[in-house]
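All protein chains of the complex are present and in place, except for one that has been dropped.
Chain lettering (A, B and C) follows the sequence in which the chains are written, and residue indices restart at 1 in each chain.
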């Protein structure tokens, strides 16, 4: 019997647990040329700001062993442009749309959320409090449990949509942030965003990114993402979207075992948009082989070593 | 003309900037069978505790793409055993010895340092405040600027030796920690220690490490190390030992460009103890090709992009 | 809606060194050979290696639809291109394509200038191939570092093009940069110009071409995260009417009209 991949993430009804990670699949236009967006459990758009933003200077991307550094910054056409130009296309597909929002100041977040709340065809709002690239030092709102909670609280008060807090791994204690956003009303958490990183070309002596510092993604960050998902799973009650270095179905299963209800795929989609089919298929086969009907059956179910 | 590789790190006179990273070359006994330890700019021993400690259960090590997870914990024979059995061997070599110390509580650190201060043949004390494996959640003294400063202050007051603070990258703001230990008297900082990470075997559903959580090292952490060294270089006056994913001379140069006075090699020595020769040779050739006499000439000298 | 499948597994037909640091890679793939326009590119996943996260973009140099063949010329500059030199006949290359917008080739005969530098010479083969079929007149000016790096001259000559080679050190053809010897070519009647080469060359020839007031298209390079428009890493500043906006080299380009390009400090 084929396992049942349907997943309910804080009320979002998804056909499977695999979602796009914000910023790695645009607003759906390009991927919709490749295949039906309905393949995804949910489609998360690139973070949107209240006004149009240019993003960072180029080069904005650099490769490092097993990973990717990016400093795109939030290049956004602004929330109104998104509603007019991008949302209509997304509405055509039978896929829950998660709209990621970003802000330069605490109060920009609820302003964007208020505008989005009016619109049809949005399943949830993901609040990108991590955004490590906006400030040069790589720190962010998301580094402070209180400010994180404040932002989530403010967004919650503007919308009846489920609110997902996207957490940055660049913190001393991820559970403190997760607990704070849970207390302030977050319906789910998504983690991890990119890790602050930097690379220098030793021949030119220039930083490889014009922004000097960027965010690290890809296979290299998986052990860090797995650890944080496991910690957060044990610290809060709300569901988790596990993100960070998922390139294969094996990685997705690892995140589910660590406690994720859904999994977000980022860098892997830049490498190959069609990888989503393999990941979904692989999850299904793994469950089937192990005689399981739903991924819920293994969520967080790692076998802990007996203590001597 | 051959460049001059001699390096002065807070009074430690080193023949070159390449040192061992604590925990990846034991106490010198094994490497001394391979070659003269004098090849290193300094030899940093595995962290030592006041009493004998067993370390964590096995498996203690697991590979992940481009990196290594370890949860050795601090397996140590205790400081007195070190002084009796290991230090005499190290004294035979013409190499500055940096003794790394660790503690389970704040006051264990000065107790170890007091005992070491009596001994001949120690060039500096490195205070491992990071030690991400001792507590299950991966957090550590080193996550708190105040406690970090306290430990360093306490160690300083017991010894006239230079004191190096070894920082953990698992923090929201590495510059806050670096500034705090500088204020409390640290003569240098070493960074980064391992990043908290975890991996799960999806077939057995067991964590790959018996300790569940471990520390990530190797190539994967280099972009994070480079970023933190660059940030700390711009935040404090004391010199930096740059550590994290240095496998080749190119990596070493990248750290020096980011602001490191010396560089620490860890995981690479587990792969190949002889790699130190290639790294030193490569640094020398790079300087020579670029018409430079000393690595100081490029320390922190990255070419920043012009702002538009 | 018809969906596009950009994925291809193309067997290697040959992979040969054509001059210092440059290789010509001939691949077999029917759809790509038929559908790719000059100036479009493919994005190669090198050996499916786990440590090479990004694909590597290469302009298609020439297509031979009848034989289902297409080729690229690559210069060995780093990890990815070094590994590509190992490719053997029958190895299969994982690639996405065709990507981006190519050069516009008029249907009727025109007088054309083709300006190429380094590995940027290769994509002009495809341009010459198309122009040849329209009976256009071609003047080709190619710049290389030195005689050891020169390649492709014969290809253009085979299309009946007037071909001029420059080398930085004068070891072959005229000594100096392409821009220094452009004058001669510009004396003739030229309606359209096609440019592909390194950024310094583009910067140097731009003022001359602007002056001459010919319809000119230029292929730009940029660091690419995806190659199909979603990551926004490849943006350049482009004029759109009065406004200057960020456009993606991988989707809106890599070929842009000379008058639209803003060559600021970033490019």
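Convention: contacts are C-beta pairs under 8 Å (C-beta built on N, C-alpha and C of every residue); 3 or more make two chains touch, one makes a residue touch a chain.
Note that the structure is a prediction, hence the values are computed from the model and not measured.
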item: Residue, one of B:60, B:166, B:227 or B:299, that touches the chain absent here; value: B:60
item: Contact with the hidden chain (one of C:29, C:51 or C:217); value: C:51
item: Options B:17, B:218, B:242 or B:259, residue touching the unrepresented chain; value: B:218
item: Missing-chain contacts mapped onto subunit C; value: 50-51
item: Residues of subunit B in contact with the chain not shown; value: 23-26, 29-36, 46, 54-55, 57-63, 65-68, 70, 72, 75, 210, 218-219, 267, 269-274
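As a convention for this text, only the chains that are shown with their structure count from here on.
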item: From subunit C, the most remote chain by mean C-alpha position; value: B
item: Whole-Å separation of chain centres (CA-atom averages), subunit B against subunit C; value: 47
item: Cα-centroid distance, subunit A relative to subunit B, in whole angstrom; value: 33
item: Interface hub residues of subunit A, defined as touching at least two other chains; value: 57, 65-67, 210, 219
item: Residue list for subunit C, restricted to those that touch at least two other chains; value: 50-51, 266
